[in-house]
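Chains shown are a subset, placed as in the full complex.
Every chain is named by a letter (A and B) in the order it is written, and numbering of its residues begins at 1.
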Amino acid sequence: MDLYGKDLLTTQEWSKAELEIVLDLAAKMKRDRFSEKYANILKNKTFLMFFYNPSVRTRQSFECAATELGGHAQFLEPKAMRLKTATTAGETVEDAAKVMSRYAAGLGIRILEDQIGAYGEGDNLLREYAYWCDIPVISMAHDKYHPCQGLADIMGWSEWFGKGPGKGVDPEVLRGKKLLVIWGHGALARSWSSVQEALLIGSRFGMDVTLAYPEGYDLDPMVISQAKQNCVENGRTFVITHDMQEGYQGAHVVYSRHWMSPQAYQNGEFLKKQEIEKALQYPQWICDAEKMKLTDNAIFTHPMPIDRGHEVTDEVASGPRSCIYDVAENRLHVQKAIMALTMGGL
Amino acid sequence: MDLYGKDLLTTQEWSKAELEIVLDLAAKMKRDRFSEKYANILKNKTFLMFFYNPSVRTRQSFECAATELGGHAQFLEPKAMRLKTATTAGETVEDAAKVMSRYAAGLGIRILEDQIGAYGEGDNLLREYAYWCDIPVISMAHDKYHPCQGLADIMGWSEWFGKGPGKGVDPEVLRGKKLLVIWGHGALARSWSSVQEALLIGSRFGMDVTLAYPEGYDLDPMVISQAKQNCVENGRTFVITHDMQEGYQGAHVVYSRHWMSPQAYQNGEFLKKQEIEKALQYPQWICDAEKMKLTDNAIFTHPMPIDRGHEVTDEVASGPRSCIYDVAENRLHVQKAIMALTMGGL
């Protein structure tokens, strides 16, 4: 199986065997982080990073990943790129992509929230780059998907239900575990990318999935339908509820995270302020110690950055069953594995 | 011949033999891109990049070039540099240059268009840096010149009229070929740097040069005079015309590119809006398939980014005689060669 040159826009478009190769290599790279084996895989090679939106975790983890593989990640902000837009002259994606393919080993793109005018535009842009590029295009989170986060989630949860962080990854331990993805209120209007990816990859790996949120916070119906189908294929259940209690009951993994409503984009505008006002009307939608008692000793997970006090209490986020830092660390390892496989020819 | 420590502000100030050394090394580096021979030439060394103006190609290609030589290009925006200006306190170029010479192996500067108040100011700044620096100063495009683009042009055209991209560079194949540099209308008010460099280096390498533009779009008379003199020395012709037909007739290389008028700067201001309005009054000044039929099966070249639909039609820019991506790729190779020779002691 050769992943060289392959785009990664969502884990849903990679086979389970391909995802397992990534997880396996990521586990080895975590165990033996600075081994000579991995030190020069991208030597003299460049990974271009287009950040339409800023990011903490993603910037740091991708740039560190390239460095740990002996290569270099170039940080680019498209505002400095004179790209053609609907209203301004500039370069076409075709031209930009074709030239970048001559210079670089791969291209990462992050675009979501206020950098798009309607849900789906980010995904379209990534697919346009992927169409014209001869090098792999990797999503660094866009409006629909966040495959690197999804892989880091599965890796972290597998470690916690397996032998522990850093001691290997066997995602089979997740089979039959109940994943609760639950909306949290909050003062940031967040993209659907991380939660949708979690639903997709959790269901791929045989988890029972429950999605809980207040009325009015539906996610992308196509993604929901794919996640349901994944559950069917694995003989597992997929449940949507608006009842928090039902959600927490018996859960093994609790993923409490804010996301914007389907009304967030109107006439090409991102209505951040209205979204935040609306979300703050549901203060009861927070993950706390009392609700966690309903679970089957669940671990708490989150893609970070956490909006503490809104999405989750400090007690849970910093508690003994919180896997957030391990999952965050895994971003580095899965991204190293993805880069090594798709750009380094490993 | 030792190029170590040598500044590169325009190809006109380097001897033909020196330029040929660059082209020869660039061709070898293209053929054998990731060879161990080149992998550590700038190991542990820094190339500082001052981007007064943003850029697509230049940023990517210089930063990739340093990475491919085992070094690192530092991306610096002078707005973050507290330099002294006419109206604000800050550091002098003398002080900045002398300290950078202690830290780095070389310094690249890009300054043009809206970052200057009059044509020539950018060139003056580069010469001031070059005066105080003990390390080579390389133009990454400034108001007058763009030497790396000129070298990439010659390399690409030589490949197309020779054995093909990546198969070696013999610029002698360009001798007696007709280079048409022709103004294109457009919605960007562009610097004279690329076209002036093309006139200079094309005439150095024995091409017949025709420069075509509507009345009112004269370039720098000193540069024109140098290009004419180059043609005289090579026994070739240099023609200026305002007649498109005459320009295209029998051309071998067509370089259609917008540039600003000599009125673009007034009282220290860059009148971008007025320039764009004026330029859009010449919609017939576009390179299209019909005009290309007048040529001797010419190749189409452009330094990119292209303003498609203004400077050239999609049919020509993406057609079988377009060398744009090869020329763009060559930016990487010539810059690697320049850095290796001036900073790496090769």
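Everything below uses one rule, namely that a residue touches a chain if its C-beta (ideal position, glycine included) is under 8 Å from a C-beta of that chain, and two chains touch if they have at least 3 such contacts.
These numbers were taken from a predicted model, which means no experiment stands behind them.
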Next item on the list: Enter the number of copies in the whole complex; the displayed portion holds 2.
Entry: 3
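Basically, only the chains that are shown with their structure count from here on.
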Notebook entry, point to check: How many angstrom lie between the CA centroids of subunit A and subunit B, rounded to a whole number?
Noted result: 41
Checklist line | Touching residues on subunit A, where the partner in the complex is subunit B | finding: 43-46, 48, 71-72, 74-76, 79-82, 88-92, 94-96, 98-100, 102-104
Notebook entry, point to check: Mind pulling up the subunit B residues that touch subunit A in the complex?
Noted result: 34, 39, 51, 54-57, 59-61, 63-64, 67-70, 72, 75, 186-188, 304-308, 310, 318, 324-325, 328-329, 332
